[in-house]
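To keep things clear, I will list the structure first and then write my remarks on it.
In this view, the complex is presented without one of its protein chains, the others remaining in place.
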Amino acid sequence: MLIVMKAHASEEQVRGVCQKIESLGLRPHSIPGSQRTAIGITGNEMELDPGIFDEMPGVQEVIRVSKPYKLVSRDLKEENTVIRFPGTDATFGGNEVAVIAGPCAIESREQALATAERVAKAGAKFFRGGAYKPRTSPYSFQGLAEDGLKILAEVRDRYGLLIVTEAIDNESLDLVEKCADVIQIGARNMQNFSLLKRAGKARTPVLLKRGMSATVEEFLMAAEYIMSEGNYNVVLCERGVRTFADHTRNTLDLSVVPAVQRLSHLPIIVDPSHGTGKRNKVTPLSRAAVAVGADGLIIEVHPDPDRALSDGKQSLYPEQFDELMVEIRQIAGVLGRTVANPVANPGARRTSPVAATAAGSAAAR
Amino acid sequence: MLIVMKAHASEEQVRGVCQKIESLGLRPHSIPGSQRTAIGITGNEMELDPGIFDEMPGVQEVIRVSKPYKLVSRDLKEENTVIRFPGTDATFGGNEVAVIAGPCAIESREQALATAERVAKAGAKFFRGGAYKPRTSPYSFQGLAEDGLKILAEVRDRYGLLIVTEAIDNESLDLVEKCADVIQIGARNMQNFSLLKRAGKARTPVLLKRGMSATVEEFLMAAEYIMSEGNYNVVLCERGVRTFADHTRNTLDLSVVPAVQRLSHLPIIVDPSHGTGKRNKVTPLSRAAVAVGADGLIIEVHPDPDRALSDGKQSLYPEQFDELMVEIRQIAGVLGRTVANPVANPGARRTSPVAATAAGSAAAR
Amino acid sequence: MLIVMKAHASEEQVRGVCQKIESLGLRPHSIPGSQRTAIGITGNEMELDPGIFDEMPGVQEVIRVSKPYKLVSRDLKEENTVIRFPGTDATFGGNEVAVIAGPCAIESREQALATAERVAKAGAKFFRGGAYKPRTSPYSFQGLAEDGLKILAEVRDRYGLLIVTEAIDNESLDLVEKCADVIQIGARNMQNFSLLKRAGKARTPVLLKRGMSATVEEFLMAAEYIMSEGNYNVVLCERGVRTFADHTRNTLDLSVVPAVQRLSHLPIIVDPSHGTGKRNKVTPLSRAAVAVGADGLIIEVHPDPDRALSDGKQSLYPEQFDELMVEIRQIAGVLGRTVANPVANPGARRTSPVAATAAGSAAAR
Partner (left out) sequence: MLIVMKAHASEEQVRGVCQKIESLGLRPHSIPGSQRTAIGITGNEMELDPGIFDEMPGVQEVIRVSKPYKLVSRDLKEENTVIRFPGTDATFGGNEVAVIAGPCAIESREQALATAERVAKAGAKFFRGGAYKPRTSPYSFQGLAEDGLKILAEVRDRYGLLIVTEAIDNESLDLVEKCADVIQIGARNMQNFSLLKRAGKARTPVLLKRGMSATVEEFLMAAEYIMSEGNYNVVLCERGVRTFADHTRNTLDLSVVPAVQRLSHLPIIVDPSHGTGKRNKVTPLSRAAVAVGADGLIIEVHPDPDRALSDGKQSLYPEQFDELMVEIRQIAGVLGRTVANPVANPGARRTSPVAATAAGSAAAR
């Protein structure tokens, strides 16, 4: 059930409805929009009588939601969610197409800093790099763990890049939460419901990757798990699905972008690196992702891909990334969107985004 | 095996090599390029000794081809194949992104002419419309057959549009060949090898749609069937593949465009109408298809989609098609390509493309 | 629409209803059951008023059919269809699990006769072997064509085996129809509707293989195409579908057997040779197919698989086939079904099944 407040409902009236919901043993989720506030209800609301709220002051309408997801739905919030990172002008879901770039895994301080400088200069505002790597084999490189997180902190400090890095279990999430600006949940964990709930208790935005064979409904329900715990800053990410096709590592399903945008207010970005698994296809599919209307891209870039400890084949050379940024900037322009410009001296951008993020996440809610 | 002639090899030298091949019971396929001519050999060439050709006059190099496809391969022809339609400036594989538009099926003269006028004005140079419809149910509308072909002839005559229409068996191909500028082979017939061979004997270009679960190799081998019979004007078409995903009718696999372009010199276009099955996804996926580098689009447009006898849900309203053309024109510009401009009075374009096509197909070879 | 006649309706009453249907421009399909006759109606029956038939003599009930398929449906015919081959005791859909065995392609008289002798001795009543082969590459062995059909005729004559062989287009179907006891339509042609209609005009039973990515509804609709033209003797065949899984050539979908048996009265058999593509998996999956309730098996057997011109990797050695027959005979027993016993001297079985078949097909209708 969903309660839409009047345009000029007072904060007190919103609070009154929320208290009423809590008194019934349910959980209110108050989502402010530009025009009016909507309040989602989660919990066992089966026998709830809409009449309870109809006549409360400030309530305009009570809506029964038929879809299995509620908080992720456009029924709850018509406008796009824009996730902001205070102290910076970076967003997900705003007019600017967000660009996250960096190596698959943090391998060393040198590798991370070299990559960071290049992608920051090219205009990326977010840096990716795994400290915890979910690998198919127990014998493969599993990431530098906390040492990797320290390197990421230095990357942010030096180049003013916002950090996106993966958590693979509750323990790593505890650490990632303290250090990252965006917590990544990987495709293999899209239905690790325990981890989703833990991410829902974090105050940091979450980047949720679509599972390898997840339907749109399952994908949105995974986001609902996070939101139902109170973290409303979720970015969805298409990264290719598994099909019979063997010319790419996965089959990038770009139609999911407009499909999600119809159903949900959450931003959705695209990962053409995992989506294709081949360096020569990353740039054309990045252009296509921006053209289809994606809110951002996440791209693997490595200074020396042939020696990468993971995913080398799909990592761009830094100069290829420079060109990619030029191309997507033009495509974005056709859709009336922007891609950030190159930055001559990213080091000068050094603010203190860590503290800012905390404030920002709060602001975004 | 593949014989590359010297840059200045004479026609007589090319003929000499071809005669030698024929004398060995094999079939030569002489493919002129901008720099030099290459001669593909098909037939049972297993025990062929390359030395036979090495010393012939005009021969530069003899190459063993390891891939199962030969004539479709970039090994045979490095430059893109450009298919021309003399008497017009329309092409597939040239700098202009080709646009084919029209209804799924020809339902009546009025429906066809109304649609044709609208798409011609918006800039489309090719008109699609099925006279023979492969339908899942024997009880569904199967097309107007020869009456449909007559209507298509009138469309061409009135609006100067080039006609693309489907053949579903040898009998319909006999008739379609006489009337159409491009013979379409549908996805369900991609491995109807008998029909492919028959299409290979036609002198009209062939639009070959990818089968619902065809790998790239199978797709290219299907084109090879057509080419091996002597028809070298094949346009490939991605139309979505079958996967578990249920938010679209099929999963449009845009990565196949750069994959095919690496392996083959043939043009490849995209069908976002069948690829998504939903009207609201046709425009964003059309933008994406042009951005990924497709050589053209085939789009379903219907003046009254809600009453269409087939595929109404995925057909654009004419005004949506107008907007789509504006958007893809801008995207094409970013890639240094063009999309034809609107035409105020397409009726005035009326040349006689029928005769021209016949000549053109010949010229294209 | 479906008209169920009374248990003791006279032939004249049935004829009366059929004539009424024809007078309305529609086509009656009279399907006798053990208890009563049902009459299916095909054609554009949209505006048909059930009241027309309600009061006709002998009519018990008029049923609107909601499913897109009619003639294949259990709504039309509750009992299983049993296809008989007079002059023999072979059936599809009866209590005996039918076994079809033989090489992928007829390569030579010696190869065919040697295989036939072995499979006949082991108990197979049907012999498979392609004279027309649909091959992915135009340069692969395409079958012996009419010479292959002559060899098949000799196989039948010598060993009393019923012949199952594939038709790939209308031309080959004309020839196969004259020679074979069962016309096979391959997976790649499952939606070659023109070929299905042509097969529907034949008087010979048809073995219809499921397409590589066909849903059950599409599979049954393909059978409906054949039946709607008057050929009611259709055997369905599961041969594996295309998925991401790479440990077998295709993924054999055994659940389709009970799924089809719920919806349709037609027999359904399984092809574990194509379904797995690997010799070592043919026997276990054959056991599983019989255990799941399949009405038969089609198995590739080759006297010298390593030199087979096609599908050698999935062909059994004759001695492996002997063992397979022993195992499935026991499994069939658990389900109260039988598998034919070994035959010491299959040559003695030599009746004249050709003539018998023609009569038999008629009888089966």
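When the chains are written out, they are named A, B and C in that same order, and each has its own residue count from 1.
To be clear about the criterion, contacts are C-beta pairs under 8 Å (C-beta built on N, C-alpha and C of every residue); 3 or more make two chains touch, one makes a residue touch a chain.
Computed from a predicted structure; not experimentally measured.
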Which visible chains touch the chain that is not shown? A, B, C
Given B:R242, B:H265, B:R287 or B:R337, the one touching the chain that is not displayed: B:R242
Pick out which of C:G230, C:G293 or C:G312 touches the chain that's been left out of the picture. C:G293
Quick one: say which of C:L2, C:A180 or C:L254 touches the chain that got left out. C:L254
Using the touch definition from the top, which of A:G16, A:P32, A:G87 or A:P134 touches the missing chain? A:P134
For the full complex, which residue in C:A9, C:V59 or C:L285 touches the chain that was left out? C:L285
Contact with the hidden chain only, please: which chain C residues? 213, 215-216, 241, 243-248, 251-259, 262, 275-276, 280-281, 284-285, 287-293, 327, 330-331, 334-335
Quickly run down the residues of chain A that touch the omitted chain. 42-44, 68-69, 134-139, 168-172, 188-189, 191-195, 197, 212-213, 217-218, 221, 224-225, 228, 242
Even though one chain is not shown, chain B touches it at residues 242-244
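As a working rule, only the chains that are shown with their structure count from here on.
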Approximately how many whole Å separate the CA-defined centres of chain B and chain C? 36
In angstrom, rounded to a whole number, how far apart do the mean CA points of chain A and chain B lie? 40
Any idea how many Å lie between the Cα centroids of chain A and chain C? 53
Where in chain C do residues touch two or more other chains at once? 242
